[in-house]
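Report on the structure given below.
The complex appears here without one of its protein chains, the remainder shown in place.
This part shows chain A:
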Amino acid sequence: MDVVIVGAGMVGAACAYYTSRSGLSVAVVDRGPVAGGTTGAGEGNLLVSDKVPGPELELALLSASLWQRLSEELPPGIEYELKGGVVVAASEGSLATLAATAAGQREAGVEAHDVTPDRLRELEPHLAPHLVGGCHYPQDAQVQPALAAAELVHSASRAGALVRPGEEVVEILRDRAGAVRGVRTNRGELRAPVVVNAAGTWGGDLAALAGVNLPVLPRRGFVLVTEPLPRLVRHKVYAAEYVADVSSGSAALQTSPVVEGTPSGPVLIGASRERVGFDRTLSVPVVSRLAARAAALFPVLADVRVLRAYHGFRPYLPDHLPAIGPDPRVPGLFHACGHEGAGIGLAPATGLLIADAIRGKRPALDLAPFAPDRFDATCPVT
(Lines give C-alpha, C1' and ligand atoms only; values in the text may rest on other atoms or scores of the structure.)
Protein backbone atom coordinates (compact mmCIF):
# COMPACT_ATOMS: atom_id res chain seq x y z
CA MET A 1 0.00 0.00 0.00
CA ASP A 2 1.30 3.44 -0.96
CA VAL A 3 -1.33 5.80 0.44
CA VAL A 4 -4.01 5.71 3.13
CA ILE A 5 -6.64 8.42 2.68
CA VAL A 6 -8.63 9.19 5.80
CA GLY A 7 -12.07 10.51 4.89
CA ALA A 8 -14.55 9.44 2.21
CA GLY A 9 -16.19 12.82 1.71
CA MET A 10 -15.84 14.78 -1.51
CA VAL A 11 -12.21 15.77 -0.92
CA GLY A 12 -11.12 12.27 0.15
CA ALA A 13 -12.97 10.86 -2.87
CA ALA A 14 -11.16 13.21 -5.24
CA CYS A 15 -7.80 12.35 -3.60
CA ALA A 16 -8.62 8.65 -4.03
CA TYR A 17 -9.58 9.19 -7.66
CA TYR A 18 -6.46 11.09 -8.70
CA THR A 19 -3.96 9.08 -6.62
CA SER A 20 -5.29 5.72 -7.77
CA ARG A 21 -5.26 6.87 -11.41
CA SER A 22 -1.67 7.99 -11.07
CA GLY A 23 -0.73 4.37 -10.41
CA LEU A 24 -0.48 4.46 -6.64
CA SER A 25 -2.02 1.75 -4.51
CA VAL A 26 -4.57 3.40 -2.25
CA ALA A 27 -6.88 2.69 0.66
CA VAL A 28 -9.76 4.98 1.71
CA VAL A 29 -11.04 4.66 5.27
CA ASP A 30 -13.86 6.56 6.91
CA ARG A 31 -15.45 5.98 10.29
CA GLY A 32 -18.83 6.62 8.67
CA PRO A 33 -20.28 6.00 5.24
CA VAL A 34 -19.26 7.61 1.96
CA ALA A 35 -20.30 11.30 1.91
CA GLY A 36 -21.54 11.00 5.48
CA GLY A 37 -20.22 14.31 6.80
CA THR A 38 -20.29 17.79 5.30
CA THR A 39 -20.43 16.45 1.73
CA GLY A 40 -23.86 14.96 2.27
CA ALA A 41 -25.09 18.18 3.87
CA GLY A 42 -24.12 20.57 1.11
CA GLU A 43 -25.78 21.94 -1.99
CA GLY A 44 -22.98 20.93 -4.33
CA ASN A 45 -21.79 24.36 -5.36
CA LEU A 46 -18.92 24.66 -7.80
CA LEU A 47 -18.38 28.41 -7.66
CA VAL A 48 -15.87 30.87 -8.94
CA SER A 49 -18.14 33.89 -8.40
CA ASP A 50 -17.78 34.07 -4.62
CA LYS A 51 -13.98 34.11 -4.64
CA VAL A 52 -11.79 37.18 -4.85
CA PRO A 53 -8.51 37.04 -6.79
CA GLY A 54 -5.93 35.01 -4.91
CA PRO A 55 -4.94 31.40 -4.22
CA GLU A 56 -8.50 30.15 -3.57
CA LEU A 57 -9.73 31.54 -6.89
CA GLU A 58 -6.81 29.87 -8.69
CA LEU A 59 -7.79 26.61 -7.03
CA ALA A 60 -11.43 27.16 -8.05
CA LEU A 61 -10.55 27.88 -11.69
CA LEU A 62 -8.39 24.77 -11.93
CA SER A 63 -11.21 22.79 -10.31
CA ALA A 64 -13.82 24.21 -12.68
CA SER A 65 -11.95 22.81 -15.67
CA LEU A 66 -11.39 19.47 -13.91
CA TRP A 67 -15.10 19.25 -13.04
CA GLN A 68 -15.99 19.66 -16.70
CA ARG A 69 -13.76 16.72 -17.53
CA LEU A 70 -15.13 14.66 -14.63
CA SER A 71 -18.68 15.35 -15.78
CA GLU A 72 -17.86 13.52 -19.01
CA GLU A 73 -16.19 10.58 -17.29
CA LEU A 74 -18.64 9.99 -14.43
CA PRO A 75 -22.25 8.80 -14.90
CA PRO A 76 -24.84 11.53 -15.61
CA GLY A 77 -26.47 10.73 -12.27
CA ILE A 78 -24.05 13.12 -10.56
CA GLU A 79 -26.26 15.90 -11.97
CA TYR A 80 -23.42 18.15 -13.08
CA GLU A 81 -24.96 21.32 -14.43
CA LEU A 82 -23.06 24.32 -15.78
CA LYS A 83 -25.96 26.53 -14.77
CA GLY A 84 -24.12 29.78 -14.08
CA GLY A 85 -24.43 32.07 -11.10
CA VAL A 86 -26.26 35.36 -10.78
CA VAL A 87 -25.26 37.75 -8.01
CA VAL A 88 -27.80 40.48 -7.33
CA ALA A 89 -27.58 43.86 -5.65
CA ALA A 90 -30.40 45.69 -3.90
CA SER A 91 -28.69 49.09 -3.66
CA GLU A 92 -26.45 51.23 -5.82
CA GLY A 93 -23.74 50.95 -3.16
CA SER A 94 -23.63 47.17 -3.17
CA LEU A 95 -23.87 47.16 -6.98
CA ALA A 96 -20.74 49.34 -7.18
CA THR A 97 -18.88 46.99 -4.81
CA LEU A 98 -20.03 44.00 -6.86
CA ALA A 99 -18.89 45.63 -10.12
CA ALA A 100 -15.46 46.33 -8.63
CA THR A 101 -15.14 42.73 -7.42
CA ALA A 102 -16.16 41.44 -10.85
CA ALA A 103 -13.57 43.65 -12.58
CA GLY A 104 -10.84 42.15 -10.42
CA GLN A 105 -12.15 38.62 -11.02
CA ARG A 106 -12.13 39.21 -14.79
CA GLU A 107 -8.43 40.09 -14.66
CA ALA A 108 -7.83 36.82 -12.85
CA GLY A 109 -9.54 34.88 -15.63
CA VAL A 110 -13.14 34.68 -14.46
CA GLU A 111 -15.96 35.18 -16.91
CA ALA A 112 -18.19 37.86 -15.35
CA HIS A 113 -20.84 39.98 -17.06
CA ASP A 114 -22.37 43.07 -15.48
CA VAL A 115 -26.12 42.81 -15.70
CA THR A 116 -28.78 45.54 -15.97
CA PRO A 117 -32.15 45.18 -14.20
CA ASP A 118 -33.76 44.26 -17.54
CA ARG A 119 -31.20 41.60 -18.29
CA LEU A 120 -31.62 40.36 -14.72
CA ARG A 121 -35.30 39.72 -15.45
CA GLU A 122 -34.36 37.78 -18.57
CA LEU A 123 -31.95 35.61 -16.63
CA GLU A 124 -34.31 35.09 -13.68
CA PRO A 125 -37.91 36.12 -14.43
CA HIS A 126 -39.11 35.63 -10.86
CA LEU A 127 -36.61 37.90 -9.11
CA ALA A 128 -38.02 40.72 -6.96
CA PRO A 129 -38.47 44.00 -8.84
CA HIS A 130 -36.49 46.15 -6.39
CA LEU A 131 -33.06 44.85 -7.44
CA VAL A 132 -30.86 47.40 -9.16
CA GLY A 133 -28.58 45.08 -11.07
CA GLY A 134 -26.14 42.24 -10.75
CA CYS A 135 -23.46 40.12 -12.27
CA HIS A 136 -23.67 36.90 -14.27
CA TYR A 137 -20.99 34.22 -13.85
CA PRO A 138 -21.38 31.50 -16.53
CA GLN A 139 -18.65 29.30 -15.01
CA ASP A 140 -20.56 28.61 -11.79
CA ALA A 141 -21.86 25.05 -11.73
CA GLN A 142 -23.62 22.55 -9.50
CA VAL A 143 -23.32 18.85 -8.82
CA GLN A 144 -25.17 16.37 -6.58
CA PRO A 145 -22.37 16.13 -4.03
CA ALA A 146 -23.07 12.78 -2.37
CA LEU A 147 -23.47 10.99 -5.69
CA ALA A 148 -20.42 12.70 -7.14
CA ALA A 149 -18.31 11.63 -4.15
CA ALA A 150 -19.68 8.08 -4.27
CA GLU A 151 -18.99 7.82 -8.01
CA LEU A 152 -15.42 9.08 -7.57
CA VAL A 153 -14.83 6.51 -4.82
CA HIS A 154 -16.43 3.82 -6.99
CA SER A 155 -14.17 4.79 -9.88
CA ALA A 156 -11.13 4.68 -7.59
CA SER A 157 -12.17 1.27 -6.35
CA ARG A 158 -12.39 -0.01 -9.92
CA ALA A 159 -8.84 1.32 -10.38
CA GLY A 160 -7.82 -0.88 -7.46
CA ALA A 161 -8.39 1.32 -4.40
CA LEU A 162 -9.42 -0.42 -1.20
CA VAL A 163 -12.54 1.27 0.19
CA ARG A 164 -13.32 0.76 3.88
CA PRO A 165 -16.29 2.71 5.22
CA GLY A 166 -17.30 2.25 8.84
CA GLU A 167 -13.65 1.98 9.92
CA GLU A 168 -12.22 4.54 12.32
CA VAL A 169 -8.58 5.59 12.47
CA VAL A 170 -7.49 5.54 16.10
CA GLU A 171 -3.74 6.04 15.67
CA ILE A 172 -1.27 7.30 13.09
CA LEU A 173 1.68 4.93 13.11
CA ARG A 174 5.13 6.54 13.03
CA ASP A 175 8.63 5.12 12.81
CA ARG A 176 11.47 5.99 15.13
CA ALA A 177 12.39 9.05 13.05
CA GLY A 178 8.80 10.27 13.32
CA ALA A 179 7.82 9.46 9.74
CA VAL A 180 4.37 8.06 8.98
CA ARG A 181 4.16 4.32 8.38
CA GLY A 182 0.40 3.83 8.33
CA VAL A 183 -2.66 3.93 10.54
CA ARG A 184 -4.25 1.76 13.17
CA THR A 185 -8.02 1.49 12.91
CA ASN A 186 -10.64 -0.15 15.07
CA ARG A 187 -10.25 -3.17 12.76
CA GLY A 188 -6.48 -3.44 12.44
CA GLU A 189 -3.48 -1.84 10.80
CA LEU A 190 -3.06 -0.37 7.34
CA ARG A 191 0.63 0.14 6.50
CA ALA A 192 1.62 2.88 4.07
CA PRO A 193 4.34 5.55 3.93
CA VAL A 194 1.78 8.25 3.16
CA VAL A 195 -1.36 9.23 5.05
CA VAL A 196 -3.71 11.89 3.64
CA ASN A 197 -5.86 13.79 6.11
CA ALA A 198 -9.13 14.33 4.24
CA ALA A 199 -11.22 14.27 7.39
CA GLY A 200 -12.92 17.59 6.65
CA THR A 201 -14.40 19.25 9.71
CA TRP A 202 -12.78 16.56 11.85
CA GLY A 203 -9.36 17.13 10.22
CA GLY A 204 -8.04 18.86 13.34
CA ASP A 205 -8.66 15.70 15.37
CA LEU A 206 -6.78 13.58 12.86
CA ALA A 207 -3.88 16.04 12.81
CA ALA A 208 -3.80 15.80 16.60
CA LEU A 209 -3.39 12.00 16.29
CA ALA A 210 -0.14 12.79 14.45
CA GLY A 211 0.77 15.29 17.15
CA VAL A 212 0.36 18.40 15.01
CA ASN A 213 -1.86 21.43 15.19
CA LEU A 214 -4.44 22.19 12.52
CA PRO A 215 -7.14 24.50 13.89
CA VAL A 216 -10.17 23.26 11.89
CA LEU A 217 -13.43 24.47 13.45
CA PRO A 218 -17.04 23.70 12.50
CA ARG A 219 -19.01 26.56 10.95
CA ARG A 220 -22.66 25.55 10.90
CA GLY A 221 -24.99 26.14 8.00
CA PHE A 222 -28.66 25.36 7.45
CA VAL A 223 -30.35 24.57 4.16
CA LEU A 224 -34.10 24.66 3.57
CA VAL A 225 -35.55 22.35 0.92
CA THR A 226 -38.90 23.12 -0.68
CA GLU A 227 -41.46 20.86 -2.26
CA PRO A 228 -40.62 19.90 -5.87
CA LEU A 229 -41.40 22.76 -8.25
CA PRO A 230 -41.23 23.40 -11.97
CA ARG A 231 -38.07 25.30 -12.81
CA LEU A 232 -38.61 28.71 -11.18
CA VAL A 233 -34.98 29.43 -10.39
CA ARG A 234 -32.55 28.76 -13.23
CA HIS A 235 -29.18 29.85 -11.84
CA LYS A 236 -27.54 29.86 -8.52
CA VAL A 237 -28.80 33.23 -7.28
CA TYR A 238 -27.39 35.04 -4.33
CA ALA A 239 -27.10 38.50 -2.85
CA ALA A 240 -23.93 40.54 -3.14
CA GLU A 241 -23.41 40.48 0.66
CA TYR A 242 -22.78 36.73 0.49
CA VAL A 243 -19.14 37.20 -0.48
CA ALA A 244 -18.53 39.39 2.57
CA ASP A 245 -20.25 36.82 4.83
CA VAL A 246 -18.14 33.97 3.48
CA SER A 247 -14.92 35.79 4.26
CA SER A 248 -16.04 37.07 7.66
CA GLY A 249 -14.01 35.88 10.59
CA SER A 250 -16.78 36.44 13.10
CA ALA A 251 -18.28 33.57 15.04
CA ALA A 252 -21.66 35.32 15.02
CA LEU A 253 -24.50 34.39 12.71
CA GLN A 254 -24.40 35.60 9.12
CA THR A 255 -27.23 34.93 6.71
CA SER A 256 -27.31 35.94 3.09
CA PRO A 257 -29.84 34.50 0.69
CA VAL A 258 -28.63 31.83 -1.70
CA VAL A 259 -31.37 30.28 -3.81
CA GLU A 260 -31.18 27.62 -6.48
CA GLY A 261 -33.30 25.07 -8.25
CA THR A 262 -32.29 21.43 -8.66
CA PRO A 263 -32.87 18.93 -11.48
CA SER A 264 -35.12 16.93 -9.11
CA GLY A 265 -37.43 19.90 -8.52
CA PRO A 266 -36.91 21.17 -4.98
CA VAL A 267 -35.46 24.65 -4.50
CA LEU A 268 -32.55 24.85 -2.04
CA ILE A 269 -32.30 27.86 0.23
CA GLY A 270 -29.13 28.83 2.13
CA ALA A 271 -26.90 30.15 3.47
CA SER A 272 -26.21 30.71 7.13
CA ARG A 273 -22.85 30.72 8.84
CA GLU A 274 -22.23 30.58 12.58
CA ARG A 275 -19.63 29.03 14.82
CA VAL A 276 -21.58 27.17 17.49
CA GLY A 277 -19.58 23.96 17.72
CA PHE A 278 -21.36 20.76 16.66
CA ASP A 279 -24.82 21.89 17.79
CA ARG A 280 -27.35 19.78 15.88
CA THR A 281 -30.58 21.40 17.03
CA LEU A 282 -32.72 23.33 14.60
CA SER A 283 -32.39 27.06 15.13
CA VAL A 284 -35.75 28.75 14.51
CA PRO A 285 -34.18 32.24 14.28
CA VAL A 286 -31.73 31.04 11.63
CA VAL A 287 -34.22 29.19 9.42
CA SER A 288 -36.73 32.02 9.67
CA ARG A 289 -34.10 34.53 8.55
CA LEU A 290 -33.15 32.29 5.65
CA ALA A 291 -36.82 32.03 4.69
CA ALA A 292 -37.37 35.79 4.96
CA ARG A 293 -34.39 36.61 2.78
CA ALA A 294 -35.20 34.02 0.16
CA ALA A 295 -38.79 35.26 -0.06
CA ALA A 296 -37.50 38.83 -0.43
CA LEU A 297 -35.35 37.76 -3.37
CA PHE A 298 -38.01 35.52 -4.96
CA PRO A 299 -41.50 36.63 -3.85
CA VAL A 300 -42.94 33.71 -5.87
CA LEU A 301 -41.57 31.32 -3.24
CA ALA A 302 -43.63 32.79 -0.38
CA ASP A 303 -46.46 30.28 -0.76
CA VAL A 304 -44.19 27.34 -1.41
CA ARG A 305 -43.87 24.76 1.32
CA VAL A 306 -40.60 23.86 2.94
CA LEU A 307 -40.45 20.08 3.33
CA ARG A 308 -37.26 19.76 5.27
CA ALA A 309 -34.29 21.52 6.74
CA TYR A 310 -30.83 20.16 7.31
CA HIS A 311 -27.55 21.39 8.62
CA GLY A 312 -23.90 20.76 8.03
CA PHE A 313 -20.62 21.78 9.58
CA ARG A 314 -18.21 23.47 7.23
CA PRO A 315 -14.55 22.83 8.00
CA TYR A 316 -13.33 26.32 8.80
CA LEU A 317 -9.71 27.43 9.04
CA PRO A 318 -9.02 30.93 10.40
CA ASP A 319 -7.85 32.41 7.08
CA HIS A 320 -10.61 30.66 5.04
CA LEU A 321 -8.06 28.76 2.96
CA PRO A 322 -7.76 24.97 3.00
CA ALA A 323 -4.71 23.02 4.12
CA ILE A 324 -3.29 21.21 1.09
CA GLY A 325 0.04 19.47 0.80
CA PRO A 326 2.76 17.74 2.81
CA ASP A 327 3.13 18.54 6.49
CA PRO A 328 6.77 19.55 7.13
CA ARG A 329 6.32 18.57 10.79
CA VAL A 330 5.53 14.90 10.08
CA PRO A 331 7.18 13.26 7.04
CA GLY A 332 4.58 11.30 5.08
CA LEU A 333 1.57 13.18 6.41
CA PHE A 334 -0.40 15.15 3.82
CA HIS A 335 -3.40 17.35 4.47
CA ALA A 336 -6.41 17.94 2.24
CA CYS A 337 -9.02 19.53 4.46
CA GLY A 338 -10.40 22.81 5.77
CA HIS A 339 -12.18 23.86 2.56
CA GLU A 340 -15.01 25.47 4.53
CA GLY A 341 -18.08 25.79 2.29
CA ALA A 342 -16.20 25.31 -0.97
CA GLY A 343 -15.01 21.72 -0.63
CA ILE A 344 -17.16 20.26 -3.38
CA GLY A 345 -15.97 22.84 -5.86
CA LEU A 346 -12.32 22.73 -4.80
CA ALA A 347 -12.07 18.94 -4.45
CA PRO A 348 -10.75 17.94 -7.91
CA ALA A 349 -7.89 20.46 -7.85
CA THR A 350 -7.09 19.40 -4.29
CA GLY A 351 -7.02 15.72 -5.29
CA LEU A 352 -4.82 16.42 -8.28
CA LEU A 353 -2.38 18.58 -6.27
CA ILE A 354 -2.16 15.92 -3.56
CA ALA A 355 -1.52 13.15 -6.11
CA ASP A 356 1.23 15.22 -7.72
CA ALA A 357 2.78 16.16 -4.38
CA ILE A 358 2.84 12.52 -3.22
CA ARG A 359 4.56 11.46 -6.44
CA GLY A 360 7.07 14.30 -6.16
CA LYS A 361 5.76 16.00 -9.28
CA ARG A 362 5.82 19.76 -9.45
CA PRO A 363 2.25 20.77 -8.54
CA ALA A 364 0.15 22.84 -10.96
CA LEU A 365 -0.28 25.57 -8.32
CA ASP A 366 1.97 26.99 -5.64
CA LEU A 367 1.07 25.18 -2.40
CA ALA A 368 2.67 27.77 -0.10
CA PRO A 369 -0.61 29.60 0.72
CA PHE A 370 -2.15 26.26 1.76
CA ALA A 371 0.78 25.19 3.97
CA PRO A 372 -0.65 23.08 6.82
CA ASP A 373 1.80 24.46 9.40
CA ARG A 374 0.94 28.11 8.73
CA PHE A 375 -1.10 28.45 11.93
CA ASP A 376 1.59 27.35 14.38
CA ALA A 377 2.56 30.91 15.25
CA THR A 378 -0.93 32.44 15.32
CA CYS A 379 -3.13 29.60 16.56
CA PRO A 380 -1.10 27.39 18.87
CA VAL A 381 -2.70 24.20 20.15
CA THR A 382 -5.05 25.01 22.97
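The rule is short, and it goes like this: a contact is a pair of C-beta atoms (placed from the backbone, for glycine too) under 8 Å apart; a residue touches a chain by one contact, two chains touch by 3 or more; residues count from 1.
Assume contacts and distances are computed from a predicted model.
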Record-based protein name (UniProt) of the chain missing from this complex, from "Polar amino acid transport system ATP-binding protein", "Oxidase", "ABC transporter permease" or "Aromatic-ring-hydroxylating dioxygenase subunit beta": "Oxidase"
Sole residue of A:24, A:87 or A:146 that reaches the chain not shown, by the stated touch rule: A:146
Touching the absent chain when the full complex is considered, from A:179, A:232 or A:304: A:304
Residue ranges of chain A at the interface with the undisplayed chain: 8, 32-36, 40, 146-147, 150-151, 153-154, 163, 165-166, 224-228, 264, 266, 269, 280-285, 287-292, 294-295, 301-311
